[in-house]
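Here the complex is missing a single protein chain, while all its other protein chains stay put.
The letters A, B and C name the chains in turn, as written, and every chain counts its residues from 1.
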Amino acid sequence: MNGYIEAGYVVALVGVGGYGAAVAARRRKLEKVLGLTRSHAAVEASGRKDRRPGRRSEGLR
Amino acid sequence: MLSDARLVAAKDLRIEMRSKVATNQVLPFALVVLILFAFALNQDPPALAAAAPGLYWVAVLFSALLAVQRSFAIESADAAGEGMRLSGLDPAGIFLGKAAAVAVQLAVLEVLLAAGMAVLYGARLQDPAMLVASAGAATVGLASAGVLYAALAAELSVRETLLPLLLLPVLAPVLMSAARAWQDSMSGRPGLGVPWAELLVVFAVVYVSLGVVVAGPVMEVT
Amino acid sequence: MPARRLWIAGLLIVAAIGFLVYKGLGNSLVYFRTVNQAVAMRAQLGTTAFRLEGDVVPGTVKSVPGGVHFDVSAGGDTVSVVDHGQPPQMFAAGIPVVLEGHFQSGTGGFVSNQILVKHSSSYIAAHPGRVKGDPTAA
Partner (left out) sequence: MNPIVSRRASLVTGAVGLTALVGIAATVWLGLWVTPPAVGMGNLVRLLYIHPPVAWVCYLAFGVATAASLAYLWPRTRSRSWDRLAGASAELGVVFAALTLVTGSIWGYPTWGTWWTWDARLTTTALLAVLYVGYLAIRKVPGSPHVVARRSAVVAVLAFVDVPVNYLSVYWWKTLHQTGTVLDPSKQLKVHGIMAWTLLLGFVSFTLAYAWILVQRYRVAALEDHRDSDGLTSAIAERIAEGAGSPTRGTPSAAPAPTVSTSPAAASLGGNGAGSLARGVSSELDGASSVVAK
């Protein structure tokens, strides 16, 4: 091989991996800032069955 | 829908006739662009003549951008846009009317620019039938896609910078096809340009239809 | 939005795209012209630049100072080509290539500025022994 193939692999892997890692890190940081943790989530989830995300029509529309 | 369109088109054209922004600003701008290209390439006249169709359509594209922006700027004074949308006019009719008004202005501009190109670039305008047919289809495409996106961006504070980003990639196929059709026509081989003219017609049909469909959500009173 | 209008607009869009498909199958909008097409339109093309596609005829490739000579053929026509440039790594006899350039006015040959190798979307193992079965049979 002559470098091009390896370069292609590196670009694709760094691109996908780097972007994915950045997004996941941002998610964790936001969760931390907002004080939402997984254990917290489990407790909250038990009490919010009636507030499931779902269709929200926009009233008049 | 069509009577609403006629109403809006007549209104827009009347405003342009009286305010003369198109004749006093857009047209001179297009000529300046044409002259700037000539300055940039003036050491090589044959190259300028060869590139003339492409440069011409770039100038038309930029002018179209100004024309569609202007088409919605006239609605921003005294909340005229709100009034128009609340007037009960069919949004699809408003879209068609505005697109027709822009198309008429662009057609006038194209004729004058073509004359300017013939004089300044030494380009030969052969096969006028082919030139007019492809330019007509291109104009409808430019006006309909342009008005559609301008309507989307009309209410935004950042529309001057955002509209070119949204609109120019959409209009790129028109630029490419029209330039190729004119190039083939001006070099005396109109037969080669026919497929490009067909592509222009397809683009125009698709964007007029799309515009009629999405005009409702786009111009919804917010 | 009246439903009828939605239908008409949808039909128009479909018809326009359908027209494009129909014409496209006739290969009317071209990135390149094949050798037989180009030869048929030689008078119309003149010396304007276009892209020429054909297979490199085996046994005709000759390196000359500052370039390479070879023939390309497609659809029963053959054109001799002189290229002034660096042929790409995969350039070889027998493969399809796209040449950017123009016809010479006098000789009828084609002057190429760049050779592009066009490969098919088939990927066949070079060492069939490593893969079970005959790769050409699948």
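The rule is short, and it goes like this: a residue touches a chain if its C-beta (ideal position, glycine included) is under 8 Å from a C-beta of that chain, and two chains touch if they have at least 3 such contacts.
These numbers come from a predicted model, not from an experiment.
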Contacts of the hidden chain among displayed chains: A, B, C
Full-complex contact with the absent chain, from B:V32, B:V119 or B:L156: B:L156
Absent-chain interface as seen on chain A, which is shown: 1-2, 4-9, 11-13, 15-16, 19-20, 23-24, 26-27, 30-31, 33-34, 36, 38, 40-42, 44-45, 48, 51-61
Contacts of chain B with the absent chain, listed as residue ranges: 148-149, 152-153, 155-158, 162, 165-166, 169-170, 172-173, 206, 210, 214, 217-218, 220-222
Sites on chain C contacted by the missing partner chain, in the whole complex: 17, 20-21, 24-25, 27, 29-32, 34, 53, 86-91, 95, 98, 114-127, 130-133, 135, 138
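Basically, only the chains that are shown with their structure count from here on.
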Centroid distance [mean C-alpha coordinates] between chain C and chain A, Å: 45
Approximate Å spacing (C-alpha centroids) for the pair chain B, chain C: 34
Chain C, residues touching no fewer than two other chains: none
Two or more partner chains touched - positions in chain A: none
List of chain B residues in touch with chain C within their complex: 1, 92, 187, 189, 191-192, 194-196, 198-199, 201-202, 205-206, 208-210, 212-213, 216
Touching residues on chain C, where the partner in the complex is chain B: 1, 5-6, 8-10, 12-13, 15-17, 19-20, 23, 28-29, 44, 48
